[in-house]
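Shown here: the complex without one of its protein chains, the others still in place.
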Amino acid sequence: SQVGAESGWRTANTSSIKAEAAKRQVTLRFSDAQQKQENQIKALRSFVAQGVDVIAFSPVVETGWEPVLREIKQAGIPVVLTDRAVAVSDPGLFATFIGSDFVEEGRRAGRWLAQKTGGKAVIAELVGTPGSAPAIDRKKGFEEILGAHPEMKIVLSQSGDFTRAKGKEVMEAFLKSPQGRQVTALFAHNDDMALGAIQAIEEAGLKPGQDIIIVSIDGVRDAFVAMAAGKLNCSVECNPLIGPQLFDLAAAVAAGQPVPHRVPVAEGVYDQSQAAAALPNRQY
Amino acid sequence: MGSWIHLVFWLLFAAGLWAARGRTVFWPLLALGLLLLFNELFTPGFFALEVRGGHLYGTRIDILNEGAKIMLLGLGLTLVIATGGVDLSVGATMAIAGAVAAQALVAAHLSPGLAILAALVAAALAGAWNGLLVAVLRIPPIVATLILMVAGRGIAQLITGGQIITFADPVLGYLGNGWFLGLPFTLTVVLLAFGLTALLTRRTALGLFIEAIGESETASRYTGLPARTVKFFVYVFSGVCAGVAGLIAAGNIHSADANHAGLYLELDAIIAAVVGGTSLAGGRFYLAGALVGALLMQTLTTTLYALNVSADVATVPKALVILAACLLQSPQFRARLTRRKSPGAA
Amino acid sequence: MSLPVLEARGITKRFAGVTALDGVDFNARAGEVHALMGENGAGKSTLIKVLTGAYARDEGTVRVGGEPIAPRCTGDAEAAGIATVYQEVNLIPDLSVAENIGLGRQPLRWGCIHWRAVRDRARRALARLGLTLDVDQPLSTCSIAVQQLVAVARALDVSARVLILDEPTSSLDEREVGELFAVIRRLRADGMAIVLVTHFLDQVYAISDRITVLRNGRLVGEFAAADLPRLELVSHMLGRPCDELPAAGRAAASLPPPGAPLLAVRDFGRKNVLRPLDLHVHAGEVLGLAGLLGSGRTELARLLFGIDRPDCGEMKVAGHLTKIRSPGASLRLRFGFTPEDRKTQALLPNLSVRENLIVALQVRRGLWRRVPRAEQDQLTARFIQALGIKASGPEQAIKHLSGGNQQKVLLARWLATEPRLLILDEPTRGIDVGAQADLERLLAELRAQGLALIFISSEISELVRNSQRIIVLRDHAKVAELAGGEVEESTVMRAIADEGGAPPPHG
Partner (left out) sequence: MKARLPQQQIPVAASLAVLLLLYGGGCALFPHFGSLRVLINLFGDNAFLGIAAVGTTFVILSGGIDLSVGSVVAFTGILVARLVAQGVAPPAALAIALLLGALFGGLMGLLIQAFDLPPFLVTLGGMFLARGLGFMVHAESIAITHPFYDGFIAQTLAIRVSSRLSIPFTAVCLVAVVAGATALARWTPFGRNVYALGSNEASARLMGLPVARTKVGVYALAGFLSALGGCVATFYMQSGNPASFVGLELDAIAAAVIGGTILRGGVGFIPGTLVGVLILGLIQTLITFQGDLNTWWTRIIIGALLFLFILLQEMISRFARRS
């Protein structure tokens, strides 16, 4: 059960899983939750009714899975979480979790920025959709690093809803506020918002990437284009291509083999120096 | 130089209020004035206005630019609402228009003019679909347009393959981002659309027909009025307005984001139309009111960004402003206010 | 003279721009029927609404049984013992007949509505008016006349001291008026005070003991009915001496014009609605449609105007075979139609008198050729003047006009299109004597100008006065066609009443 298709990232994630299923000739029952938890719960329960062998899903939010996971466990179906974790009292309710660590992504972005600016920055932050797990965790990780650098401060922080349009609109407003004029760095919770903000910065007559250092998360193709053009400074990768890993795990779980409870995904941090070289290889 | 600009701005605003006195548009305009006054007093940097790169630059300009989409949707919705209907699908239609234009440019390598045309045709078709359901099949508008609200975004995503399609076309970019006479080009688009709509409704009998249908469809039909045709047209019109808004949205960020373009904007546009004085029950409509209503909504959004109000709770002030704006319009409320103020005088 | 049960002193009511009532006194006494008279827009309905708390009064006092009351809603007035039937049916169309009678005072059993009791009570209330209907049918499926009776039944169902009836008879036929009056007489004998508004002078004199006349929101005077000659009453209402109204020029005397009829239908009908019939009407002729309630007159009019589609028969307009598929098509043929239920089928309530008046003309001109504003204003001014429409101005919302004046605007709506054929379904409903005479004069004038008219009315005398020919309908079928000397009240009545033995229709 997938969250939705709210971004190119998510779409790449879906196609990776679907392609792998086709390659392995596994019957995949795919369900899209339109970003609503209640839809996802319905889908999970319907999977139980259909008597599937393994259930994999990317939870929309962390909480609220206790009853349905218990029901799935009762039905004897193993669960693999992808991409996002859940908060449950009994970790035995799911077999394993494969996916990125959003907090760590926030930390990486923070570390990179601290290094780039020598620990001195006036920061504007474009937050993701309020209440969403990546928005909460990325902020948490980033602020953790700032705690160690007293001269790095966030002076403006607003939600850009993970979209380009909102990212641009909010950045426009930022640039006109008194604090906004002193901003030297921008942290965006995803690339799309950063790409929107870049346009706003250019329209204000400033040079993105120079006057304002920009770091964001995801590593989508357009971000690499922007890095290659010198407008974006750094993108922390969040790898959606987990299809192969996921099906390895699912097969193991279904066969009853022991699996680690937490499987990380291989991810990197890219800046302008690597962008041009990496661009041709980006799949999403 | 700041201060004389303020003075001129407020003088103009006051003149506008004076001109609008006794008319329906007065009350939303007053609400807008109060909100702007609040900003003048409490929001630092809100009223700064300067010339940068050969055009005006400042928050008020942003409001005009970003508000263009709501104003355009508001125009279309005002007519729809006046017939007693509603169109929930305008946000999805925006996404379709943007997606069509982007793919026409990127995948089909069409010229920008053709891309724009294709997008508008797609939007008109979306509107025609709504019109068909409402006017011909007589499905209640809220449900009829809900269908396209859900499916339309899917269609837009189908067109873009779920990806954000980025393009570099200068014409479309100009539409969303360009400057004309020192002001955002979107403002020109809005004024053109407004002028055309006003001309169309007030210089022909369309306005009367729409209001008659909204007042009583039965009575209109008994008078021989082509109620279905008018209703159909109104939805097509709303679709086209949404199409233009969708092109602006895509042009503004040089990309088509099928998943987010115009998301929840239908609500803002409905609020704009209703705050502007048009009743959801149908009947009398106020185009200028819708524009003012849209500006009110956009000013509010921008104010909240500027005040750095956390997005989680930003809906609370939004709620309060909406309630205040509709209270201001309520004769009962105004009567109560004046009664309380002047017991001695009366 | 008994003491007044209801006593109103110095009632003043102002609306934005109009003083609808100006220091009016009014009394209703136990055991009397008190008629409230006045032209359209004189303030009768407003006075009633003030008495019952539907409007808040600006000045004045109201006492019931000596106690001052200040009803803030109609429920308060009902509790004080005032039961009211308002002008225009004010009931709930989507609910059943039984429920409309019982609403707000349903008998409960175990905390739940006792539906059987509700229905029984409704049946009993209707039976008092000599009416038996299926009380479970939604009110909206009843004809406007039945709805009016249901409203009366609802008012009779409360044990009140004062019963107010605002034009309860405007769409009733003679038999029903008779039933209603019998009930009123019984109530009067029981000591109830009854206030009656009607524009039918015959009815006023048939039943009232006392008459109060209003003119332009002012009290003209209170009179004992026996001491007030008809002519004097009318001149009080109009505020000028007058000749006997209506000017009874018998229309039937003139011969039908020769040549092809403007409209002729043959075997024209619709399943379950109207048995196939033949009908024709010439230019310069008034064709009357007579029949009891629900006899199918309205259905016939709707079919002729293209609101409903016939499923058999053919139609010829000026000799040419034509198919009318919609009101729009009829309009292009220069037909016009004023429906009987003006509230839901004709009014555009929030639009101005001007807009209501020119809308049909505009439809005829089409979307692109907007009637210029100057022409609109001029037309409006002309008809306000010609029909004596009382409004604060052409821009007043039509919903704020009195019922009779609304009707005049709706008539003007069609006259403005200069029609060839006008179908009038109960056009005199709620129109005052003066206006009724004006209307009849107008009809005669229009006819002289070569207009063809189809005229539906429940008032047979009116029908006879104005029609050259009369078609009588019963049970959704044509049962008689009367022309020339046959156009007589007695003949019409006999044709309506005749069981089966009616002469075969010729046409």
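We call the chains A, B and C, going by the order they appear; numbering starts again at 1 in every chain.
By our rule, contacts are C-beta pairs under 8 Å (C-beta built on N, C-alpha and C of every residue); 3 or more make two chains touch, one makes a residue touch a chain.
Note that the structure is predicted; figures quoted are calculated from it, not measured.
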item: Chains in view that touch the one left out, judged over the entire complex; value: A, B, C
item: Residue among B:A82, B:A118, B:V274 or B:A306 touching the omitted chain; value: B:V274
item: Which of B:R60, B:R153 or B:K231 contacts the chain that the document leaves out; value: B:R153
item: Sole residue of A:G4, A:G141, A:G167 or A:G180 that reaches the chain not shown, by the stated touch rule; value: A:G4
item: Positions on chain B contacted by the hidden chain, ascending; value: 88, 133, 137-140, 142-144, 146-158, 162, 258, 267, 270-271, 274-275, 279-280, 312-316, 318-320, 322-323, 326-327, 330-333
item: Positions on chain C where the hidden chain makes contact; value: 54, 73-78, 84, 86, 90-96, 99, 103-104, 106, 108, 111-113, 115, 119, 136-138, 141, 154
item: On chain A, residues whose C-beta touches the chain left out of the figure; value: 2, 4-5, 11, 14, 28-32, 34, 36-39, 41-43, 45-51, 61-68, 70, 74-75, 87-89, 129-132, 136
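Here, only the chains that are shown with their structure count from here on.
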item: Pairwise touch network: line, ring, star, complete, or other; value: line
item: Whole-Å gap separating chain A and chain C, where each centre is the average of the chain's CA atoms; value: 71
item: Gap in Å, rounded to a whole number, between the CA centres of chain C and chain B; value: 45
item: Shared interface positions of chain C, touching two or more other chains; value: none
item: Partner chain A, residues of chain B touching it in the complex; value: 44-46, 48, 52-53, 57-59, 62, 66, 157, 161-164, 166, 177, 249, 252-255, 257, 259-261, 301-302, 305-306, 308, 310-312
item: Parts of chain B lying in touch with chain C, wherever the complex brings them together; value: 203-206, 208-209, 211-212, 215-216, 218-226, 283-284
item: Complex contact set, residues of chain C against chain B; value: 305, 307, 326-332, 337, 339, 344-351, 355, 359-360, 362-371, 413
